[in-house]
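One protein chain omitted, others in place.
Up next, subunit A:
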Amino acid sequence: MAWQLWSRSHGLVSVARLPAPVTTARRTVTDIQYYKEVDQSHLHLVEAQSTQRKFLLKLRQRAAWEEQREKRLIDQASRPWESEDVLTDQPSVAGYTPLPVRETTVYDRLLATARESGDCVPQKYKERESSTLLRLLASNIGRDKTAPHYRFHDDPYLIPYNAVQQRDFMLSKEGGRQAARFVRDNHPELFNDNLIEHEPQIKAFMPKAIFQENQASVESLKVFIAGYNVTEAWQTYEALDAAGQKIDNETLQALLELVSYYNGDPATVENYNEIAGLFYTEEITPWDGKCKAELLAQKMEPLSLESKMALMAGSAKFGNNARCWSLYLECATAQEPLNVTAYNAAILSNDPKTLTVNTAWANVELVLKEMRARKVAPDSSTLDCLFQVLNKFPKNPAMRQRASDLAFPLLAEFKQIGVPVWLSVYVKLIYIHRSREDQRGDLVKMILDELQGKDLTPKPNAESEWFFCLCMEGAKLMEDVALAYKIHDILMFGTNEIYLSDAKRSAHYYANFLDLVLKKEPLAVTMEFLSKFVPHVYPAKLDFYKELVGRVRREGALQYIPKIWTDLTISSFCGANRMLKNEAIDWFLGLILDIDTILDEDKGASEGVVTIAKEAFSEISTGGRRGVSPVSGNAMALPILEKILQIALREKNSEFLLQVLEFSFEWSRSLPRPISPELFATITDELIELREDDLLYKSVIYCSEATMVNAVEISQKICSVLELKPQEKIAINQLLSHDSMWVPLEL
C-alpha cells in the first residue's frame, strides 16, 4: 500500500510490482520460489496452468478424440460400404464385423498390387513382449572384451588390472553409494523438500521412509510393506501391537508374506548385481519358533490357508523342514486346496539327510500324487525342488545310482508335459553324477546338445549361475578342449553371458577354461585367448602365469616374453604381495637366462631383455623409505640381483652392469649373503676390461670383506692392473693379511 502511495505521488507506475488482480489465476506448480512472482509478469502466459495439469488435459482430450474416432469407424463399418477400392480378404468371424480399409495411401496401393502379383506376402502380426526391442538391441551389441567392465571407468588410471584392484575399486564405489544413502536416510529433509518433480515417482530416488514410533499407523505399515522395508514394517507392526491398535487381516497377511520371504532380514540392495561375488555373503538367519514370521503367525491364530502357505514357503526356504511338513500335513488333513508354491515347499521339506531316503522319497511321491489328484499343474520350480531332494541323497555309489535312476524319468516326464527346465536342474543332475567320471562327460555333452542355440535368459534363480562353471570344470577334468569350446559357444550365444555376471563365478569359469587351453592347445592359441580375456574379462592369477612361463621355456617361444612381462607388471604381478612378487620376478628372469638363443644380430630382442631386467631392477631397488634399504628383509633380492647381473653381462650392457653393481655394493650389508664367487670373478674381468678403477677398488674391498673363497685370486688380479695409492694398498693388505695365500702389496 505504501509502495502504491509513493508511486502515485511520484508518478511511477510499475506493472511488475503491482499486486496481481484477483481474477488472474496463479500458477500452482513451479519449482523455483523466485519464479512464482515472475510468472505473473509479462514474461509468462497469463492464466497459465501447471505443466502437469496441461499434460493431463491433453491426455484427456486425446482419449476423447480416440473414442470419437473408434465410434466413427464402427458406424462406418455397420453401414454397407459403397466404394469399390476395398480390400475384403479379412476372415469373417461370427460376431465380428471387420473394419473396412480404404485404399488411400501409396503403400496400400503397392500392397494390393503385390498381393495380386504374388511378389511378396505381407507378414502376419506378431505378438511381441515388452522387452522384445531391448532383447533385439542386446543381441546386436556385444561386449567389448578389450575394455573394462561397465562398472569401472575406461581410463588408464582408473582401470583395474588385477582381481584385488577390481574388488577394491568396486567396494570403494559401493562405499560411496552407501555414504550417499546414509545422508539420504538420516537427512530426508534435504530431499523431501526438493522441488524437482518426478512423475511418476520412482522409489529408488526417494528418501527412505523412516520408522517413527509416534507416527506409527496402519497406513504407514502398508507403505513399508509395499516398499519391501522389512525392518521398518516390523517395527511399525510391533509399535501398533503394543499400542493395541487393530490391524486388518489383509495387511497382516501382506506383512506375514513379506517377513516369510526375507525371514525378517532386510531386502537385497538394488545394485546387487554389480557387487555380486565380491562380498562374502552372510549366513542366512535360521527359521525357528522365535523368528518374526512365527511370532506374527502366533498373533494371527487361527491361521488362514494363505497364511499357512506363506509359512510353508518361508520355512522350506530357510531350512525348517519339520515345520513346513507339519503345516502341509495339517492342510492335507483338512483337505485345503494348496497352490503350486506350497506343494513345492512341501517337496523341498523332505530332506533325505534328516529322514531316511525311503521315507523322504515316499513323502515326495505322496505330494506329487496329491498334486495330480487336485489337478495342480507342476512348474519349473517343482522340478527344481525334486532334483534338490535327489541331490541330497547320500553320496555312496548305490544311493547316487538310485538318484540317477529317478532323475532321468522325472526329467523326461516334465519335458513331455512341456515344463521348461531351468539350468539349476542340470546343475543338480551334474552334481548327482559328479563322482562318476565315466558318465559325467556324456552327461554334459547331452545337456549341451539340448541347450545349443538357445537363449537361456532370463536367469531363473541364483543356482543356475553355477551351470557353466560346473561344465567347464568337467571339461577341464576330462581335458576335453572341444567340449570347452562348445560350452563357451553356448555361453556367448545371445545374452547368455549374464550367467557369469557374478565376479566369483566368472573367475572360476575362465580360470578353468584358460588352464585347459594352455594345457591342450598350441601356445599361439593360448596367447590369443590371453589377449582377449586378460585383464578385463578375467584377471589371471600368478599360478597361471607360472604355468605359462614354464611352457614358454619348454618351447623356447621368445616372442611371447615381452607380452607376458608387460601383463605381469601392469597387473602389479596379479596383485600379489611382496614375497610372491619377488618370486615371480625371480622365475621370470630365470626364464630369460635359460633361453640362451638370443642372437647377437637380434638387437631388438637384446634390448627387450635388458629393458625387462631394468624394470625388474627398478621393482626391487625402489620402494624403500629414506635411509632404509629397499632390499631389507627381502630374501629374494640377491638371487634377483645375480640374475640381473648375469643378463647385463650376457647382453654386454656395461652401463646397466655398473649401476646394478654399485647398488649391490651400497646395500651389501642388507643382503643375506654376498654375490656368488664365480659370478663376481666374471664381473671383475668385465670391470678390468672396462677400466672402471673406482669400482675395481670397491670390488677388492667387497670380496675381501665378504671372505669369498676366491677373494685373494680376484684381488691379485685387480691389483696387478690397478694403480693404487699407498693408503689403498695398506687397506687391502690389512683386509687380506689373514689369508696365507695373500702376498702383501709393496708400498
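In the analysis below, contacts are C-beta pairs under 8 Å (C-beta built on N, C-alpha and C of every residue); 3 or more make two chains touch, one makes a residue touch a chain; residues count from 1.
Just so it is clear, contacts and distances are computed from a predicted model.
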According to its UniProt record, the missing chain among "28S ribosomal protein S24, mitochondrial", "Proteasome subunit beta", "Actin-interacting protein 1" or "SWR1-complex protein 4" is "28S ribosomal protein S24, mitochondrial"
By the document's definition of touch, the residue of A:N194, A:Q215 or A:N339 touching the omitted chain is A:N194
Among the options A:R184, A:K317 or A:K729, the absent chain makes contact with A:R184
Note that subunit A touches the chain not displayed via residues 2-3, 5-6, 10-12, 31-32, 35, 48, 51-52, 54-55, 58, 153, 155-158, 165, 168-170, 172-177, 179-181, 183-184, 191, 194, 196-199, 202, 204-207
